[in-house]
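Let me give you the structure first, and then I'll get to my questions.
Here the complex is missing a single protein chain, while all its other protein chains stay put.
Our next item is chain A:
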């Protein structure tokens, strides 16, 4: 058992040694030890080992060694078994393969033997044959040569008859090939009378043949294939190539022109259909003609006996001229049709038609690389695209004007309550939303021109200039400019001619332009830039310029609105001052109706503006604003009251005092630019109205009660108008001025008591 285990260990050890592995699986360098007691060594001797163990180790150690060995044995066993099980199949197949190899080698050996036997037989036979035929070899060759010569002669003699038959059967190609074969020989031996006779006959027949071919050629033939056949044969018959080219081209031209003339009479066809028909008929026939022409005259001519005649260049030239001419005719037709295409509702049809047109023309360029036809086609597409963009611009503009008309109608219609649908903010939002939507849809339609699946979208024009100049500049920027410009026109035209632009429209437009400036313009332009990646470096209008323009337009509109509304109120005040007899009026009992009307109008304007604009900043007012008295007036008027006589110095005092007061108060700018908030707008309007009132008052003469009536009116105005303006001192100042001027113009200035005025105002 010990020897067994030792042997097994030897196997395992040999395995390990063989693979150079130790327990961790690493390959280790183990030197071969010569020790016979080394279990893993190659010179292991079990007897010596056991003796050594018995001598050296104690019982416990022996036991340990034994268990250890048993363990190792077991593990080795299991290792070996697993190895065998795993590689079982491989062992079997290895044995099979070896068996097969043995068999195959056996077979090959047999075949080789057979082969060598056959080779020996063949050598014997061949030696036999060459021996027998040696003598007749030369005779046989001579005979076969004579035989071929006779055959050729026979062919020649039969040639005329054969040619005639071919002529009858209309097998022209065959005839020509026959003739060609014989031509050189006949030429060479034409001095022999028999040959001459044959040659003459053949010539006559070939002439007839050529005539027939020419006839067929002239007649146009039934198809391009026939035509090309004729041409080929004629070329082989030495016809002058130029004539053939010309005739061929003229035939093709007449056919193609027939194609061209068909589409024009029907004007109502879809553009896609039109282009389709044109492409399918004309362009494909043109391509066919080009291809066959090239094959016949250019590529064929480069081989064979015609190569020396310089045909290709001449043919090429003619071809180019021909193609250009016909293409020009076709293009003019196409352009005319495209120009008729006016409707902007659906762009996709036009784009698809142009795409097909362009794609088909590429086929021509493939056939004729140096032709200008595809470029012209691209030009046509470009022109169509620009035209389309212009049409879209016009459509956008008319849409805008239409929406403005709608807004005007909505404003003119009896207005429902503010909560209803025709309030100003709703109208504004509807208008701006519809404009934005329209722009987006137009951009989407135009975007079709640059879609990825369109063949011409890769041309440099469409990638660059179309996007930046065509779309961004001509369409979007121009439209925005148009909006600003038309808004400005509302300011100008409505002025002198008594135009009927409702003030609400002016307000709406100014708010629209302001919104454009703050958000809409940059949004639209970013959208455009995203959709049409602008790569061109031509100058584009920056967003800031457009925004400034929009802001200017908004400012102008707002100024005009203020003017118009101010004018309305001023007219009322003016009429009221001019048409009344101020000298003989009675004591005032109540506030005049005009003033109440003015306050009502001011309130309604305030509400209207408040719908669209923010409140704005106001100077903080003092608590007793509505109860303020006319301090300047009363202080300056005091001396006059107590003066017994109306001395000339008294007016000077009052003047001096009032002037000094004016020096220290701020001057009022009547028509200054208004800001974009409600308070500023109202201030402007009220300034205009009060100034008018002032000027009118200065032109009339007042009696005592006239002055008192003005006092009452001004107090009433002061009670209500202060809350609309940004700085209430403004209103006070102007009203003071009014009363002061009135006092100057008064024949008998005796102002009313303040308390009485207040009572009247509160009652009225």
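In this text, a contact is a pair of C-beta atoms (placed from the backbone, for glycine too) under 8 Å apart; a residue touches a chain by one contact, two chains touch by 3 or more; residues count from 1.
The rule is short, and it goes like this: contacts and distances are computed from a predicted model.
Peer 1: For the complex's missing chain, which UniProt name, "EARP complex and GARP complex interacting protein 1", "Proteasome subunit beta", "Regulator of G-protein signaling 11" or "Hemoglobin subunit zeta"?
Peer 2: "EARP complex and GARP complex interacting protein 1"
Peer 1: Among A:253, A:481 or A:698, exactly one should touch the missing chain; which is it?
Peer 2: Here the residue in touch with the unshown chain is A:698.
Peer 1: With the missing chain put back, which residues of chain A would touch it? List them for me.
Peer 2: Within chain A, the residues touching the omitted chain are 495-498, 567, 655, 658-659, 662-663, 667, 669-672, 688, 691, 695, 698, 741.
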